[in-house]
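Shown here: the complex without one of its protein chains, the others still in place.
Then we have chain A:
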Amino acid sequence: MSSCRKRCKREILKFAQYLFRVITGTLNPDSIEDELELSAVRHRPEALEQLEAQTRFSRKELQILYRGFKNECPSGVVNEDTFKEIYAQFFPQGDASTYAHFLFNAFDTDHNGSVSFEDFVMGLSILLRGSVQEKLNWAFNLYDINKDGYITKEEMLDIIKSIYDMMGKCTYPILKEETPRQHVEIFFQKMDKNRDGVVTIDEFIDCCQNDENIMRSMQLFENVI
C-alpha cells in the first residue's frame, strides 16, 4: 500500500514537472542517444615473429597475406557480411552466401562472430601447409555444422546444397531438385562404413586416405601463395 502511494506521488511529481515545463516553455535538452559513438572495432594482430612461429608461413608470405587482408578490411577483422561479400565476388553466377557462412564458421575458431588475421592465417596455414591429416580434419570440421563430431545427412545436405547454389542457375546439365540429395547418398555410401547414418571423423579420414582422387586433389593448392 505504501509503495503504491509512493509510486503515485512520484507520478504526480513527474506530471507537475512536465506541466511546468510546458507552461514556461523550456526546450528539451538534446537527447543523449547518440553519445555512444560506434566504437570502431579495431584489432591489431600479434607480432610477426609470433605468427611465424605459430604458422608454417615464411615472413614474406605473412607480409603479403597481411597486406591483402588489411586492404580489404582496414579494421583488422572480418565480419560475416564482409566475408560473404568477398566470397560472392568470386562466384558471380551463383549465390555463394550459404557456403561462405559455413566457411566463416570454420575459420572463426573461437566463435566470436569475426575473423581476425590470426584466425585467417591459422586456417590458411592448415589448408596450404598442413599435413593431409590436418587438411582432412579441417574439412570434417567444415562439414560438421554443429561441431558435435558427427556428420549427419542433413548437415551434408546443407553443405552440398550450398555448393550447388554457387553454381547458379545456368548450368549444363540442368540442375535438378534431387541432385544434391543424390550426391549426399553417394557420399554416405562411400564414407559411412558401419551404416549408422552418421559419419565420424575416423571413418571420414580412413575413407579419404583410401581414395586416390581425394588424396591427389588435396595436394592441388600447395603453391597458392
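Some observations on this one:
Convention: contacts are C-beta pairs under 8 Å (C-beta built on N, C-alpha and C of every residue); 3 or more make two chains touch, one makes a residue touch a chain; residues count from 1.
We adopt the following convention: contacts and distances are computed from a predicted model.
For the chain of the complex excluded from view, the name given in UniProt is "A-type voltage-gated potassium channel KCND1" [choices: "Mini-chromosome maintenance complex-binding protein", "Malate dehydrogenase", "A-type voltage-gated potassium channel KCND1" or "Ribosome biogenesis protein WDR12 homolog"].
Annotation: of A:21, A:147, A:169 or A:193, A:169 touches the absent chain (contact as defined above).
Where chain A meets the omitted chain, the residues involved are 64-65, 67-69, 71-72, 86-87, 89-93, 102-103, 106, 120, 123-124, 127-128, 135-136, 138-139, 142-143, 156, 159-160, 163-164, 166-179, 183, 186-187, 204, 208, 213-214, 216-218, 220-221, 223-225.
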